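Before we start, here is the structure in question, set down as structure tokens.
For this view, one protein chain was removed and the others were kept in their places.
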Amino acid sequence: MTDTVLSVRGISKSFGGIQAVRDVSFDVQKGEVLGLIGPNGSGKSTLFNCVLGQLRPDSGQVTINDHKVANMRASHLNKLGVGRTFQQLSVFPQMSVLDNIILAGQEHKGSMASRLFGPSDAGLTRAADQMIAFFRLEHLRDEMAGSLSYGQQKLVDAAMAFMAGPSLVLLDEPAGGVNLTMLGSLKDRLETYNREHGTTFVVIEHNMEFVMSLCTRIIVLAEGEIIAEGAPEEIRANQQVIDAYLGG
Amino acid sequence: MTRKHVHIAFAVIALALLIFVPLGQKNYILYVLTSWLMFSIAAMGLNLTLGYAGQISLAQASFMGIGAYVTALITLAGYHWVFGWLAAMGLTFVIGLLLGYPALRVQHHFLAFVTLAFNTIVFLVLRNEDWLTGGNHGLVGMPRPDFFGISTGRNLQFYYFVLVLFVISAGVFFWIVNSPWGRAFKALRENPVRAESLGVDTRRITLLAFAIGSAFGGGAGAIMSPLVQFIEPGSFALIHSLKILLMVVVGGAGFFYGPMLGAAVVILLPEVLRFTDGYYLMIYAALVIVLMVYSPSGLIGIGQKLMQQIRPRQEVRKDMAKGAQL
Partner (left out) sequence: MSEFIQLLLSGLSSGSIYALAAVGFTLLWQASQTINFAQGEFVMIPAFFVLALSVKLGFPVWLAMPLAIILSVLILGALFKRLIVEPMHKHGTIPLVIATIALGILLKEMVKEFYSPLGQPFPSLFPQDVFSIGGAAISIPDIANFTIAMGTIVALQLFLSRTRTGRSMQATAQNPDVAEILGVDIKRMVMYTFLINGALAAIASILITPVYLAKFSNGEVLGLVAFIAAIVGGFNQIRGALVGGLLLGVVDNFSAAYFSSEYRQALPMILLIVIILVRPQGLLGTSEGRTV
């Protein structure tokens, strides 16, 4: 655990007169599962969007795998090995589960032209089937993604984020709205994937139980600043964190 | 695999019908059939743009117009039709790219109006630039091409010539929508933000959806020149773009056979509703509204719904799967 996958340096961002994020810095090492938590309005989402290159910070810099991400298009970021999931449901409802997952891999194979003129599959179906098996979605492979249950769609969303073999995956409230049974299998799959591939995760989440059990390290934001950082058990015991949550 | 076989069998039967039905038919029937094939090609292109990639274009008739005029000018200058055809597709492809660019800068449904404005501008240019387009009088006397000594001058021959072009176009269309590009088009339609985050260059894909769809329009226009042998600006006015749009939507946007079915309905309905006299367009518009309320996926969508009621197998299986999972 020596190489830094994500480096956030002195990020500040304000909207109008409101300082959403103030001088935040942290590093994430390969294979880490970092949780980013904080009460509503703590600046998590703003920070997350700066990391994704969707928002341009007023000052500071985000580097992922040694690339600066400011003002980068999402597709470009994805090609640098960054996968993500979305807070709201984000599958392609009128496409089969298989097609959803193949799509997530195809843009990483060959050139634009080869995707029309070259072989149309090039091992993608096999890779997608492996991913489907990993998430235990075999029985839904040929169903339209939109006809799946909420939790199942969340699994498809995660499978898509992993399909291109990313080095960093940003999970935006993966547990939101997922029932308990499904939550267990989602957590299990994420942990297994992390263990098997050494993929780095950054997780934004409201569900404390989920974050505490999934993450190896947690950063707590309040009013745009980092107020605590450490292993889950340290965070749980931190008085400042408890105050921030009760006060917020 | 069985589903694939059904599809192949269907395509073979359809093709056989297209080959044998016109034999011995009167000129008028041949003309209607040929123009159905031609509009099917134009509608196919729009189906790619609208049905697969989810971008509304109201300029398909103007692309047909550009294709028709380019082909007319080239063939009237004495060159073979093939050059006109290639130039028509190439030019409309490039114009599609250029027109798509401003489209990227506005929310995607406003794009409809950009294309609408474009159609109006093309119409005005065709009408006003007499030196090139013949103005209101249009262009006449475009020759029908020969291929290896075989003339397409007679209507039946010309029908088969267009049928070949139709099959080529349908083949290319099928190939595109089943390639990774086709998947990317659908992803753009379904959820552009998610598509972008998975590495799909949505700008490029939007432009391509536009350009390819437009090129099909140009290709259809290249057929119109020798088919009608008289073109004038009025044939490419906005109402014709709307007509092609209706073909796609009525048939079923996003389905392979949708535009062909839609083109048949739009072209044949006036014949069927001839007894209604001037009320034809009214009835048609009202039907479209009703169709949009009950089945936005068009006639093919209705067909699918009916099929599902006959065979509810899939629904049951899905419920069971959910029960097992949760």
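The chains carry the letters A and B, assigned in the order they are written, with residues numbered from 1 in each.
Please note the rule applied: contacts are C-beta pairs under 8 Å (C-beta built on N, C-alpha and C of every residue); 3 or more make two chains touch, one makes a residue touch a chain.
A quick note: this is a predicted structure, and the numbers were derived from the prediction, not measured.
Novice: Can you pull out the displayed chains that the omitted chain is in contact with?
Specialist: Touch partners of the hidden chain, whole complex considered, are B.
Novice: Which is it among B:P102, B:P143 or B:G303 that touches the chain not included here?
Specialist: If we include the chain that is not displayed, B:P102 is the one touching it.
Novice: Sort through B:L132, B:I168 or B:A286 and give me the one touching the missing partner chain.
Specialist: For the chain that is not drawn, the touching residue is B:A286.
Novice: Of the listed residues B:I150, B:V193, B:L268 or B:L306, which contacts the missing chain in the full complex?
Specialist: Counting the whole complex, the residue in contact with the absent chain is B:V193.
Novice: Given the contact definition stated above, which residue among B:I41, B:I74, B:L91 or B:V114 touches the chain not shown here?
Specialist: Of all options in B:I41, B:I74, B:L91 or B:V114, contact with the hidden chain holds for B:V114.
Novice: Please give every residue of chain B in contact with the chain that is not shown.
Specialist: 50, 54, 56, 101-102, 104-110, 112-114, 116-118, 120-121, 124, 127-128, 192-193, 196, 202-203, 238, 242, 245-246, 249, 253, 278-279, 281-282, 284-286, 288-289, 292-293, 296
Assume only the chains that are shown with their structure count from here on.
Novice: With touch defined as at the start, can you tell me which chain A residues reach chain B in the complex?
Specialist: The contact residues of chain A facing chain B are 73-75, 78-79, 84, 86, 90-95, 99, 102-104, 106-108, 112, 115-116, 120, 124, 139-140, 143, 147, 149, 151-152, 160, 163-164, 179, 181-182.
Novice: Using the touch definition from the top, list the residues of chain B that touch chain A in their complex.
Specialist: Residues of chain B touching chain A: 176, 178-181, 183-184, 186-187, 189-191, 193-202, 204, 254, 318, 321-322, 324-326.
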